[in-house]
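Note that one protein chain of the assembly has been removed; the remaining protein chains are unaltered in position.
In this document, chain identifiers A, B and C correspond to the written order of the chains, with residue numbering beginning at 1 in each.
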């Protein structure tokens, strides 16, 4: 059974949660790339069903919002000490800096501040072929109920 | 061929754009409910693949963000006079007020302010069985390039 | 000494808090107009020192942000049952819909959702001579630590 250290770091555990446990992530095809304390990287491989603008072949803004919420929440999870802790999204904000091409998306989520009750995260999305060109940036704020670790 | 009046109001045209033209909306199962000048109402019928929290059976936050971006953009479209006008999302913000149940979602998007270059929209989501209990509220800001109608 | 009912409604108490207790409100000249459960209305009478754009004689965006944070926090206060409850701003978002004229500003803040740990508020600002023309809209999210009322 996973303990608080695996909660803080285990790639396998996060893969299971993100890829298998959450139905909507399967529709998106979301895959975990890496997880470390305070950092989660995921990818959504391109498929035509994710397109929001068929003329530009750009990924739907809602796909970017979805992957940001997923990665931000998982980053929040890495700050937790117990499986009894609860996390829920308070709000999510996305700036669409430029259209995403029809290509795999990478999303990196990191912790900006992890408090006793509120976690602030920052997310960036970019196309896999151009890691320096951010296509969207996001902010997620999460409510956390922390319990003393046993 | 649609003219500026159909652009402003036609249910058939908006159905075609929202339901058939945009691939990601088909994955979501998004359906148009109604369209009027400055107002668009859409629904996402419940299906298990949209779940984000299997324990609470709550809809994924990314689904709510997606339907808000879709409805907000379509509301913006109703302010346009020409098919040459271009609309793109600048930013999107979602407040998650309470978990959405495993049930059809309705999203209403309306225009807060439609300027010559920027459109502000407001979106609310609720479960079809409880229209007075808002589960999420959003704001979308869109950049618009308006051309003189011919 | 004020009890939980005055905390919920007393105009005098809120006037004291908003107008006398908070130094920055005195610089702004902020005045309470009305307070009811879940609703606070304040005003900032125009003075030239509040101008942010001398050419348009428009109020500074920071003045609008300040009055929104003040009114939103006070609206949050009306949901509290005890003076031991603590409120702090998590985040604040302002949409600037149109420039405010050189004129008194009214700001109305209302509760969107008041949960056990998080309060969502909505704020609107308008010039006193044109109540139907919103110049800025805002959202404030507040963290609240509620204690059992004695």
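By our rule, a contact is a pair of C-beta atoms (placed from the backbone, for glycine too) under 8 Å apart; a residue touches a chain by one contact, two chains touch by 3 or more.
Worth saying up front: this structure is predicted, and the values here are computed from it rather than measured.
Touching the chain that is not shown, out of B:13, B:39, B:87 or B:118: B:118 (per the contact rule at the top).
Only one residue in the set A:13, A:33, A:97 or A:128 touches the chain that does not appear here, and it is A:97. Of the options C:50, C:77, C:106 or C:144, the residue whose C-beta touches the omitted chain is C:50.
Mapped onto chain A, contacts with the missing chain fall at residues 93, 95, 97-98, 112-113, 115, 120, 134, 137, 139, 141. Across the interface with the omitted chain, chain C contributes residues 21-28, 48-54, 60-63, 65-70, 88-96, 99.
Interface with the hidden chain, as seen from chain B, comprises residues 90-91, 93, 117-118, 141, 143, 145.
The criterion applied here is as follows: only the chains that are shown with their structure count from here on.
Using mean Cα coordinates as chain centres, the one most removed from chain C is A.
In terms of their C-alpha centroids, the spacing between chain A and chain B amounts to 23 Å.
In this assembly, the C-alpha centroid of chain A lies 34 Å from the C-alpha centroid of chain C.
Each of the following residues of chain B touches two or more other chains: 93, 95.
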